[in-house]
Structures are given as C-alpha cells and as structure tokens.
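Just one protein chain is left out here, and the rest sit where they should.
Order of writing sets the labels: A, B and C. Residues in every chain begin at 1.
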Amino acid sequence: MEGFGVHTSMWTMHWDRAGAERTIPAAAAYKMDFIEIALLNTAIVDAGHTRTLLEKHTMRAICSLGLPKANWASVNPDGAAAHLIDAIDTAAAMGAEALTGVTYGGIGERTGLPPSAAEYDNIARALEAAARHAKSKGMLFGIEPVNRYETHLINTGAQAKWMIEKVGVDNMFIHLDTYHMNIEEKGAGNGILDARDHLRYIHLSESDRGTPGWGTCDWDEIFATLAAIGFRGGLAMESFINMPPEVGYGLAVWRPVARDFGEVMDNGLPFLRGKARQYRLI
Amino acid sequence: MEGFGVHTSMWTMHWDRAGAERTIPAAAAYKMDFIEIALLNTAIVDAGHTRTLLEKHTMRAICSLGLPKANWASVNPDGAAAHLIDAIDTAAAMGAEALTGVTYGGIGERTGLPPSAAEYDNIARALEAAARHAKSKGMLFGIEPVNRYETHLINTGAQAKWMIEKVGVDNMFIHLDTYHMNIEEKGAGNGILDARDHLRYIHLSESDRGTPGWGTCDWDEIFATLAAIGFRGGLAMESFINMPPEVGYGLAVWRPVARDFGEVMDNGLPFLRGKARQYRLI
Amino acid sequence: MEGFGVHTSMWTMHWDRAGAERTIPAAAAYKMDFIEIALLNTAIVDAGHTRTLLEKHTMRAICSLGLPKANWASVNPDGAAAHLIDAIDTAAAMGAEALTGVTYGGIGERTGLPPSAAEYDNIARALEAAARHAKSKGMLFGIEPVNRYETHLINTGAQAKWMIEKVGVDNMFIHLDTYHMNIEEKGAGNGILDARDHLRYIHLSESDRGTPGWGTCDWDEIFATLAAIGFRGGLAMESFINMPPEVGYGLAVWRPVARDFGEVMDNGLPFLRGKARQYRLI
Partner (left out) sequence: MEGFGVHTSMWTMHWDRAGAERTIPAAAAYKMDFIEIALLNTAIVDAGHTRTLLEKHTMRAICSLGLPKANWASVNPDGAAAHLIDAIDTAAAMGAEALTGVTYGGIGERTGLPPSAAEYDNIARALEAAARHAKSKGMLFGIEPVNRYETHLINTGAQAKWMIEKVGVDNMFIHLDTYHMNIEEKGAGNGILDARDHLRYIHLSESDRGTPGWGTCDWDEIFATLAAIGFRGGLAMESFINMPPEVGYGLAVWRPVARDFGEVMDNGLPFLRGKARQYRLI
C-alpha cells in the first residue's frame, strides 16, 4: 500500500491464467510497484498461479471489486459479507495486501431515493464482518466513494470517514478516486482533507477516465494536498479504455475516452509519475 | 437567447400557476434577463397566465425538458415528436424563445450498450419533426449533451454538432452545460470549441451542481473560451438544491450540494456575474 | 499571528497619527482580526497612540518593512541590525506581535549577480541580532521571500527555510506571499510545502496585486495545501491599489491593478474569506 501502481484494466478485465500472464510481466516492464486486480469473478482466478507470477516479477498486488446485485450490502448484508469473505480468501491466497473498491455495494446501485439509515446499518454490518476477516488474514480492507450515479450510498470522503468510524475496525481505510472526486467534492483538495485520517489509497483517474493530464482534474491541487497531509499510501493510475460490456454498464463508458493504450501509457503515465515526483510522493 | 438568466429550479420544479407566481417576480428581483422553465408536465401549465406574468415583469423565457420513457426518441420517434410538438406549443403560448434540454431522450436513459446507428436515426427523425414545428412557431430548438450516466446517446459537444448537422434544420442549436462538460470533455474549452458553430445557450452549473465558484469547474477557461469564440447566447445559472424525488433520480442528487438557497444566490450568483462581466460577456 | 487580517496599504502607507486614525476603525468595521502596519519610517509613528487605538478597537497588529539601501543586510549587517532593532522597539511599543517582511534587504535590491555566500553570511548575522532582540520583547520575527525582481537573495520558501535554519533562533518564521509564489514556486502548493516547518504568516495577494479572485492564482490549491499542513497562522489580504511613488518603484505598480478600493473590498475580500471558510482556515 505504497508506491506507484496501475489498475490491471489496462490489460485485462478477466483475471484468469491468461489474463495474469499477459498483465504481470507487462506491468513489471512499466516498473510498477504494484498492480490492482479486479476480482469480478473469483471462480476464474487461479490464486496460486497469480502468486507465483507476482513473486517472479517482485510485484505487489491489491484486489478490488463491486458487489453483484444479489449481494448488495444495503439489502443483503449476509450475502455481501459472504461474497467479500470469499474475495478476501482469494486475495489472501494471491498474496494481495488489501481488498478495496465499492465493497459496500454495486457499481450502479441506486434506489432512486436518498440513502436510508437501514441501508447504512446493513452496510456497516457487512463491512464489519469483512474487515474482521481481512484482519485475520493480515490484510487491509478499503471502501471507495464513487459518484452519485454509481451509488447513492457513499459519494464523498466525508461519508467514507463517517462509515469507517461507524464500523470501527482498525484495518479499514479510505480509497479515493480523482475521477469521482472531480464530480462530488468541493475541490479534490477538500475530499482529501475530509478523508485524511483514513486515506491509504488513491486512484489517479482523469475526469473522463481517459489519458491523465488531458482532462479537467487539477493535478497540482491533488498532489500538493496529498504531499501536505503526508500521504504514504498507494497511487494507482486508472484509465478505462478497454471495457467488456458487462463492466461498461456500471462505468457508463460508451466511447473511447483515449485514443488507445499507447496514448495512456506514453503520455498519461509519464505525466502522473512526473507530478508525483515533483511533489516527492514517489 | 442572450444575457444572463437562471433555471427556475431555484424556486420550483412544478410550473403551475403558483409556481409561476412565486418564480417570475423573484427572478425579476434578481435582475435576470430570462428564466428557464422546466416543462416536465404541460398539463399543469397555464401558458396564458405565464405569458402575462412574463410580460408584466419584462422577463424572457426558455423552456426545457427531458423525454419520459414512453417517448424516448431512440425507440419511439413518433411519440417523441408528438411529445416535443406539444411542449413547443405550450412554450410558444407562453412566449418562450426556445425549447431545449435533453430533447432527444430521457434523463437517465441507458441501454447498457453503446449507442447504435438505429437509435441515432430514430432520434434524428424525431428532432427533425420537432425542429420544423418550432421553426413554424418562430422558435429555436436545442439539444443538450449530458453526461454518460444520464444518457448513452449525446455526451459531448462534438456529438451534438454531428447530430445537428445530420438533422439539418437551421433553427437547431447546441446547449452546453458546464457540469456535464466537466465530466465529458477534455477541458471545458474543448467542449466549447467543438460546439462553437451551433452554440447558443449554456448552463453555468458547478461540478457538484452546488454553489458556483466552490467546485472544480475552471471558470476562467470557460468564460475566456466563450469570449474568444464571440459567444452571444444565453448564460443560465443552474443549481440543484431543491429536487422532488422524481427529478432527483435522473439527476442523482442525494444530498444537499449547497447549504441553502441563500448560499447559491448570495455567493454563486455574484461570482458568475462577476466573471461574465470580467470577460465582457454581459 | 492567527485569523484573517489585512495590510493597511488599503488605507494608508504613512503610519502617522492621521493614518492610524483613518485605518484602525476602518479595519475593525471590516471585522479584521489583525492589521499589518508598514513601518517604513518609524520617525512619523506615535506608537503609544497606535497602541491605544488598537486596544480601543480590540485589534491585533503585525509590523512589516523592507530595509533602505544604506542598511541592506547583505552589505551592512550592523546597519541592518540597528535598523531592525529600532523597528522592533517601535512595533513592541505599539503592542505588535511580530516584525516581518523583507527584513533581510531592500525591496528592489539586486546586484546583477546571483547571491553570494558573503551576502548570505551578512544577512544571517543581521537577522540573528534582530531575532534575538525581538525575542527579548516577546515578539516573533519573520522573513518574506519575494520575487526575483525585488531581490536576488530569498525568492522561495525553500531558501527562506534554509536561511532560518542557518540563523537558528527559534522565534523566526517564514512569511509567504501568494503573489511572489505565483512567479517563483513550481506551484503555490510546493512553496507552502517547502516552507511548512516555519510557516506562520501568508499574504493573500492576487497575481497582479489587484482584486483577489480575478487573476491567475490557484486559490483552491493554496487553501487546500494550507489546510492540509494544519496552518494556524495569519492570513493577510494584500492589494496595492494606492501607492505613493517611493513605494511604487520597488513594487513596480505602474497602472491601477484594481478599479478602486470598493472592487477589492466588495469582491476580493468576500472571495478570500469564503475560500478560507470553505477550507476551515477561519
């Protein structure tokens, strides 16, 4: 949970053996400190195989997910807890350091109404069970606020802090994302300030989820505030250029938001690394 | 379609006689050049009554809407055209200068797939009929790109330009919105540049739809680019602090994005007017 | 050295009895927590009279200056020390909390060459004497980096930190200025980060020294970084609309950079206070 990494969506959204074999050496070639693996379906994952590849390439890993509708924590906390515990077990078997993401619900979950106390109580119950299980495995457990269209439940750093303090298990952390903050926070700096007590991970994602440095995110404000709070967590580049339809729906990416893989890796990646170095974060 | 105005959501989302009576004098007291009236349900509107009030307060009006699911243009172009023609008739009876908004579909419309050629053909057919009808009434007819979560169909200035040129009726115009551009465009300046040939109206809405000046929109870039293209259309402040649930769903506003009406009108309004004057747009 | 204040140049640059009588009630009417008084010529100051007025209006004070050419610390450290000690005595007699500003040299001092070790040694000697004297009076003693045209000696937060640590007297502090940072730092956030260990005071001055909020300073980055480092020092609005020629030369203000006093106080002041509140700094 430190250094500069990348979400593996740059190479695959199917983390089977072929996906792992394509991705891990490629990320190592870009000198990533860690990768973030989307655990959308643990059934296709060969955790031992991933662990071996990670060790071979001296690569660290974080896992992330959103919950399927049947297991949304707001309505089915026991299903959510079971789903999260399964994912934590898979992540632990890979040697991952944390499970994070929209661990409290679905990407695209909405009732059409503001969140209710009952929904939050259910979520807290599921998160507590999952966080305790992660702790027993020596792992951290994160929650990622996402924008109002992807959930009605946790949109801001302030809400994430409130939820973590409601749950009260000490391996929980906030995972911010600059793309979502650009919509939800009154300045990305404010989101970072609100989250600072629990912030250990951040997605560096441009305002349109395309090439970092080509959108509306105020990267100097983001990096200056991270440096000023003494942030020492993981910085993960995220860009969605390459989505299978079942993922595209939640993310609502309907057109290419970057020209291609090369534009992101040859322009966006050096831009982000340069800024992170300018602010002495890596 | 010039000067500085405001979306009437600041006062009401129900444009019945009471709504009109509350709103028009209030907007006049804030020295608005025009108001934008949401025509969500023409059945409750007394157009003659609105016209009388507008004339009494020397206030101009623009009408806007999104289509109900039964009449989405992508799947039911005839229903869409009939719905739009009804709204145009009501707007004309009020004395409004234009009908605009998500005139091509629903706010919240998504199929889960990228847009198809058939959907766009249907939309073009409905828009052509509506634009011709508006023209017969001496009105302009606009389309507003909205973000990827509110539609999969028209998210950017470039897409709106393409659609208008596909339809080919000369009273059509592009209606941009800074809130949506902050998510979709590679810089709001780029959105304005792409739309410039047809741009006649813009919503000035902060990145979280709260108090203008307190979010992530780059207002200097927005106003400088508008000034540089010689923009002479309408500037409409939009903030959603006060949403009935049926509107809140499409807009996905689940929490107060501004403290209250006063924060928007006492801070955001002077901020926007000051910037518009600094760039000599009003 | 906390709260929100203003440089008294908004009202006068001549701190005689008339200047004090015009300024202190006016600053109190704008609800300032403190004022910054330019001690350009202690001979015209009636310190007891100022103290009485400050107490009457429950107003705190900071004093500031630049050194006259005869007493530049780089070439005449003893003259500089004597000049600073006289100013400290006057400031102490007023009840001021600190002496700060370009205490290490002249506003406009330049040799045409990069700074030399001998110049810095002389400066350190003068500053040490002055800081110790200020300490004996219970006062803080600051140094303000200014831009490359106003001095060749201390332009950045990093240089100010280096000088304070070279002098090694613990009542010294860094006094930043957003106008100068906008020219010298690789982002204002970086200047604040470099200065953070000793930062206790900051001038909030726009990029052209005109109306705050109308220039190129990135105020969100500035306030977010200040909030993130836990800044608890003084925030002082500074605008130079009203300069006598002998001051104008060093500052190089040749034209009105704001329309008038009202533009700064009615637009710039609410803008800065609003942002300071948004970031919970006041």
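Basically, a contact is a pair of C-beta atoms (placed from the backbone, for glycine too) under 8 Å apart; a residue touches a chain by one contact, two chains touch by 3 or more.
Predicted, not measured: the structure shown is a model, and the values here were computed from it.
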Among A:214, A:231 or A:254, single out the residue that touches the unshown chain. A:214
Where B:7, B:110, B:186 or B:273 are the choices, the one touching the absent chain is B:186
With the missing chain put back, one of C:44, C:70 or C:183 would touch it. Which one? C:183
Hidden partner chain, touching residue among B:28, B:82, B:169 or B:229: B:229
Which chain A residues touch the hidden chain? 213-214, 267, 270-271, 274, 278
For chain B, which residues reach the chain that was dropped from this view? 186-190, 192-193, 196, 218, 220-221, 223-225, 227-229, 278-279
List the residues of chain C that touch the chain left out of this view. 110, 112-115, 147-150, 152, 155, 182-188, 207-208, 210, 214-218, 245, 248-249, 252-255
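To be clear about the criterion, only the chains that are shown with their structure count from here on.
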Looking at where chain A touches chain C, is over half of the residue numbers used by both copies, so same, or under half, so different? same
Superposing rotation of chain A relative to chain B, computed on C-alpha atoms, to nearest 5°: 180
Farthest from chain C in C-alpha centre terms, which chain would that be? B
Whole-angstrom distance, CA centroid of chain B to CA centroid of chain C, is 47
Chain A to chain B: how many Å between their CA centres? 34
Which chain C residues sit where two or more other chains touch them? 278
